[in-house]
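Some notes on the structure that comes next.
Of the protein chains in this complex, all but one are displayed in their positions.
What follows is subunit A.
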Amino acid sequence: MTFLSVVSCTQIMLLNHIVHNGGLYKRPFNEAFEETPMLVAVLTYVGYGVLTLFGYLRDFMRQWKIEKCQNATEREEQKDFVPLYQDFENFYNRNLYMRIRDSWNRPICSVPGAKVDMMERVSHDYNWTFTYTGRVIKDIINMGSYNYLGFAQKAGTCQQAAAKVLSQYGAGVCSTRQEMGNLDKHEELEKLVARFLGVESAMAYGMGFATNSMNIPALVGKGCLILSDELNHASLVLGARLSGATIRIFKHNNMQSLEKLLKDAIVHGQPRTRRPWKKILILVEGIYSMEGSIVRLPEVIALKKKYKSYLYLDEAHSIGALGPSGRGVVEYFGLSPEDVDVMMGTFTKSFGAAGGYIGGKKELIDYLRTYSHSAVYATSLSPPVVEQIITSMKCIMGEDGTNVGKARVQQLAENTRYFRRRLKEMGFIIYGNEDSPVVPLMLYMPAKIGAFGREMLKRNIGVVVVGFPATPIIESRARFCLSAAHTKEMLDTALKEINEVGDLLQLKYSRHRLVPLLDRPFDETTYEETED
């Protein structure tokens, strides 16, 4: 990898594609994050205050043995050591999370398609332990699985092909890629993925999280700079920290903040020695799953070219879900895949399988085959899973002779637009871009998190609610993931129930006052205003 050189003034003048924001986008970019209403924020803090006081009371009672302590504590001999469970995360876990824990880790007992079966469970000691009643709740409308194109099926071409490969190869691989785990199926898959993405070469790994966390350390090291988005996924953060490079964070999807960091990096270089950085790597995601926002890829690529840095794009949620033929966020903006240096994605979401991939130039992928920790130490993908990916990818590309794939991509886009429009009309606060199939609905108050999950389950709809460690403490939300397998009737039923629950819990906070996004022309002086 080459050293970074300082870009001279004349070269900046010649790069004329960074003139105006309007010139970079071929389609309107509608993203909105409505501001939290002041009263709601105050009441949320009041609620958290009450819960904190009761948390202190319960901790006091547990310490003085007035109440039985059911959570993990240190042993008697270790009571004088440095305390393990006194920080805020553990306090939150004991006193707030435990009370509403029944909305998470719900056991399902069928394929997670558009409808799912769930095992019913009750708790007699306020969520410390659960017992199964033995009943199975059938046909719950599944609004929580990342099943964007509906390939989580137990019947159909994908399942038959996977069953055939299972009878040929078995389920286990029993080795790593480097040793004896490199099957011909893996080679076939990698060629197919490279063709799907439009890159020279690709490599597939057994686990999506491990793809990020084990490959970023192989690409960057000490003396390199990583510029990562504020709201990046834990796998990217872990990979960045493991690599040992310097990490700087820019505000979420804020190109002025990113440009400021890039300028500072090039002008000042490394902290003490002032040497130029060996590499600058920008880490962004295609769709951010907690916000539902889409990265401003044309601007990121323009910045990357202007300042000669590298781009790592994590398309975990956007591959298969965006773009007219499902090729991801690069196709959605009409850009060329050669502009992105490292295209990473997962097979878990749109392809109904497991694992991750990295695509890029042939030299990069050949380097990763030898130096990536995941390739050397982790078991490779299981053959039936590989076959599921191959069949679903061919279906999306249209190579199986039908146009089922294209129909699904279009159905997902229609479902997204319809669902978002109806929810906005009802008056909920919805975050994110108009075209993203991830729809976060804001709840804010902690009691409503538990109440929403339970009320929706009573009405036979399964949703995912998200609270503190994954989101800022007052911005808890319910996250809907739309699927091409959802028919319009299912969506209408779900919308009717969401409307009812919204009225019951008073969730319709929207005052239709949207915060205008900073879509100003992209000149040198703009970033001064975002300094704080």
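In the analysis below, a contact is a pair of C-beta atoms (placed from the backbone, for glycine too) under 8 Å apart; a residue touches a chain by one contact, two chains touch by 3 or more; residues count from 1.
We take it that contacts and distances are computed from a predicted model.
Asks: Between "AP complex subunit sigma", "AP complex subunit beta", "Serine palmitoyltransferase small subunit B" or "6-phosphofructo-2-kinase domain-containing protein", choose the name on the UniProt record of the chain that's been left out.
Replies: "Serine palmitoyltransferase small subunit B"
Asks: Using the touch definition from the top, which of A:32, A:51 or A:137 touches the missing chain?
Replies: Going through A:32, A:51 or A:137 one by one, A:51 is the residue touching the chain not shown.
Asks: Determine which one of A:88, A:104, A:126 or A:371 touches the chain that has been left out.
Replies: The missing chain is touched by A:126.
Asks: Among A:143, A:409, A:423 or A:451, choose the residue that contacts the chain missing from this document, as touch is defined above.
Replies: Of all options in A:143, A:409, A:423 or A:451, contact with the hidden chain holds for A:451.
Asks: Spell out the interface residues on subunit A facing the chain that's missing from view.
Replies: Given the touch definition above, subunit A has residues 43, 46-48, 50-51, 54, 57, 96, 99-100, 126, 445-448, 450-451, 504-506 touching the missing chain.
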